[in-house]
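Notes to accompany the following structure.
Left out: one protein chain. Kept in place: all the others.
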Amino acid sequence: MLVAATLAIFIAMILAIIRGVAGPTLYDRILAVNMFSTKTVLLISLLGFVMGRPEFLDIAIVYALINFISVIAVLRYSDTNQFKHTPANKLSTEKEP
Amino acid sequence: MINIVLLTLLVVVAIAIIRMKDLFAVAMLSGIYGLLSASFFVVMDAVDVAFTEAAVGAGISTLLLLVVISMTGRSENSTRHKPLLALLIVAITGGLLIYGTLDMPYFGAADAPIHSHVAPRYINDSMQEIGIPNIVTSVLASYRAFDTFGEVVVIFTAGIGVLALLSVVRRPEDSDNIASINDSMHEQHLVVRIVTKMLIPFILLFALYVQFHGDYGPGGGFQAGVIFASAIILYVMLFGLNTARKVINQTFIQLIAATGVLLYGCVGIASLLNGGNFFDYNVLANDPIAGQHLGILLIEWGVGCTVASVMLIIFFSFAARREVQQKNENQHDKNQELL
Partner (left out) sequence: MDIVINISSGLCLFTGSFLCISGGIGILRFPDFYTRMHAVGVTDTLGAGMILIGLMMHSTDFLVLAKLVMILLLTLLISPTTSHVLAKAALHNGLVPELTPDALDQTSLDLKKKGKTSSNP
């Protein structure tokens, strides 16, 4: 059962990567990264139990915290003009005059 | 089987990183890359390396990249010429390197010198000579303490380099705006601020746990320093640089960075003064095993201090630069409106 759960989490990770590479807007990609990291926390915990090494849980805790900090960083550092959306082109790459 | 899938994903993400022009997406994808590497190490049963990769490669690197991208610009400049000569040189060098590795023994072969002489000695003798269960820590901190000293000095030098290039002189009138900035940001980010206030003590405590538990499980000075620094960085991001400077002084951080390296070096000199070799911990206490434990404790503490302070120095320098740049831009916009 544990191995089946690991495989399921792995499939969910691959689906998240597909969205991460193909997402039209920037925020789709950030969402994909967020989902990927939550799944990694679960994957590492499950692998720890499958391989009989409960020390992996420390890595899972660190990874959950790092995920949180990265998403907060994205919020804080995308306040500049370069990240505003305009309806014409969804990825504006120049500063507004 | 799972190795092949992970490596394929790594290659796919690497190709996507190279081909994309949007630097923000590149930063996110490099976060995913660091994460895949950490999973790869977990699958190979290398726990300490996976820990460090998760904390540094997927955490701090993404943070610093995001800060820099918010300052420089969001898209890559398009190249104006095709660098064929560079491609040729890289291909020739790569080919020569691969040709050089054909003579080496296979990866994981049982009769390679490292597996028949070096590794068995560490694995067999580590428990008797040093007495801690985690062999990685005993190799890093005791058998190869000199290499780790070099690593700590390199990290310290990187901190000094960033300070020399990027430090910003603060003027006293900046501190007056703290209260007004804080109130305006509080409205906007209320939920996150409260959740962060609940999380930061936990993260700091976890960093201390990782630091001292490095003897028995994955952990040690490097990982603990990075986790500690990321807690303070979280505080800085949400409450503003000036408020964080009131909590932790810049001078204090620089002092701690130097003290970490000094502590590490002093342990070596103390063992010289007691009659042993440089970094020979057996002579530090009455009993060799107790001496080893004391030595490892002190140097891991030194490593943790230096790594945490240098990460904070680098982040504070970048954030201060960014604030100056944003203030100049606001001033520029205000002048343009007045015209």
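In this document, chain identifiers A and B correspond to the written order of the chains, with residue numbering beginning at 1 in each.
Note that in this section contacts are C-beta pairs under 8 Å (C-beta built on N, C-alpha and C of every residue); 3 or more make two chains touch, one makes a residue touch a chain.
If you're wondering where the values come from, they're calculated on a predicted model, not measured in any experiment.
Asker: Among B:V192, B:I248 or B:L297, exactly one should touch the missing chain; which is it?
Answerer: Residue touching the chain left out of view: B:V192.
Asker: At which residues does chain A meet the chain that is not included here?
Answerer: 1-2, 4-5, 8-9, 11-16, 18-19, 25, 27-28, 30-32, 34-35, 38-39, 41-42, 45-46, 49, 54, 57-58, 60-61, 64-65, 67-68, 71-72, 74-75, 78-79, 83-87, 96
Asker: By the contact criterion defined above, which parts of chain B meet the unshown chain? Give residue numbers in ascending order.
Answerer: 191-192, 195, 198-199
To be clear about the criterion, only the chains that are shown with their structure count from here on.
Asker: Between chain A and chain B, what distance separates the C-alpha centroids? Give it in angstrom.
Answerer: Taking the mean C-alpha position of each chain, the two centres sit 20 Å apart.
Asker: With touch defined as at the start, can you tell me which chain A residues reach chain B in the complex?
Answerer: 10, 14, 17, 20-21, 26, 29-30, 33, 36-37, 40, 43-44, 47, 51, 53, 55-56, 58-59, 61-63, 65-66, 68-70, 72-78, 80, 82-83, 91, 93
Asker: Contact residues on chain B for chain A in the complex?
Answerer: Chain B residues touching chain A: 2, 5, 9, 12-13, 16, 22, 24-25, 28-29, 31-32, 35, 38-39, 42-43, 45, 47, 50-51, 54-55, 58-59, 62-63, 66-67, 69-70, 73-75, 189, 192, 196, 199, 203, 206, 210, 217-219, 223, 227, 230, 233-234, 237-238, 326.
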